[in-house]
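Left out: one protein chain. Kept in place: all the others.
This part shows subunit A:
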Amino acid sequence: MAGLKLQDVRKNFGAVEVIKGVDLEVEHGEFVVFVGPSGCGKSTLLRMIAGLEETTSGRLEIGDRLVNDVEPRDRGVAMVFQSYALYPHMTVYDNVGFGLKLAGTPKAVRDAKIRAAARVLQMEHLLDRKPAQLSGGQRQRVAIGRAIVREPDVFLFDEPLSNLDAALRVDMRMELARLHTDLGATMVYVTHDQVEAMTLADKIVVLEGGIVQQVGSPLDLYNRPANLFVAGFIGSPKMNFLAVTVDSVTDDAIRLASPLLAAPAVAAPRSWMLPGDRLTLGIRPHALLLDDTGPIGGEVTLVERLGNETIVRIRLDAATEVTAALAGQRDVALGAAARLGLAPDDAHLFDNDGRRL
């Protein structure tokens, strides 16, 4: 039984601060995903939990035990590397059993555990092979097998699927989800792919520039992004952003003005805004509908027909385009004029500093 607790955790590489004070609590059994663009510090944070990078300052607890100065091997964690990091000179059997062997597990017990792990991962037929004789997906399984035989308190994954092709990635994603349900262990998973984050996570931690932007369930982040960064990062296609000013304010709604829009009214919780305030209006592509009386209009510049939905880009002016994901197969012609509408509740408003209102 082990959760995780990070308190004002920081990491410097030389003079450069890469992790800038992270606070985070993870319950036992939670599947947590660190997501963010490349270089934001996800791997560094994960490696700090593993003990592979020293923590410059702050407290790091695994299962109520302060582990800042504990060796990686004594932290009760197992890690699956992006490169798999299998031992090239050992068979799959020995790769999976290496940790148990080091721990002095009796041979019979070790054998049973290795075979059990191989069964779970459907790789019993691979046990005698060397890593060089395996495909990418098979190596991935071995790497996961090596982690699960040791029954760690916390599993750490660093972009484990990024070297697989798209179809295999989807399969392995589902398998990881199943594994999490079966094992009930705490898992921390790093990815730059927000779809992976959304599908796997109980809790998503969005990182950018070494700072936690938001922590929440996938739907929390989707429905109530805390700032412009999260709003733009979570959700596909990306959220549309439009610069607007406040035109008038009533008790529960404000009316926006923009040269690009026909003054839409949106629900807004705050009435302290004043006419003339500058805001950013965020609209998810899936919130937009074809509507001849809608506030957004322009020329269609792109149509992508995916079968279940139709992605349409509409140019509002030379610098601004809006993406709409319309349900079903729509009859939209390239170059034609189109108008889009949205429900007042589907608008996200962000202040001048990018924070959600």
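The working rule: a residue touches a chain if its C-beta (ideal position, glycine included) is under 8 Å from a C-beta of that chain, and two chains touch if they have at least 3 such contacts; residues count from 1.
Following the convention adopted for this analysis, contacts and distances are computed from a predicted model.
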Name per UniProt, for the chain absent here [options: "Sugar ABC transporter permease", "PDGLE domain-containing protein", "Cytochrome P450" or "ATP-NAD kinase"] | "Sugar ABC transporter permease"
Based on the whole complex, identify which of A:Met48, A:Met79 or A:Ile283 touches the chain you can't see.
-> A:Met79
Touching residue (missing chain; options A:Pro88, A:Gly307 or A:Gly328) = A:Pro88
For the full complex, which residue in A:Leu102, A:Ala116, A:Ala243 or A:Ala343 touches the chain that was left out?
-> A:Leu102
In the full complex, which bits of subunit A touch the chain not displayed? Write them out.
-> 50, 52, 71-73, 77-79, 81, 83, 85-89, 98-99, 102-103, 146, 150
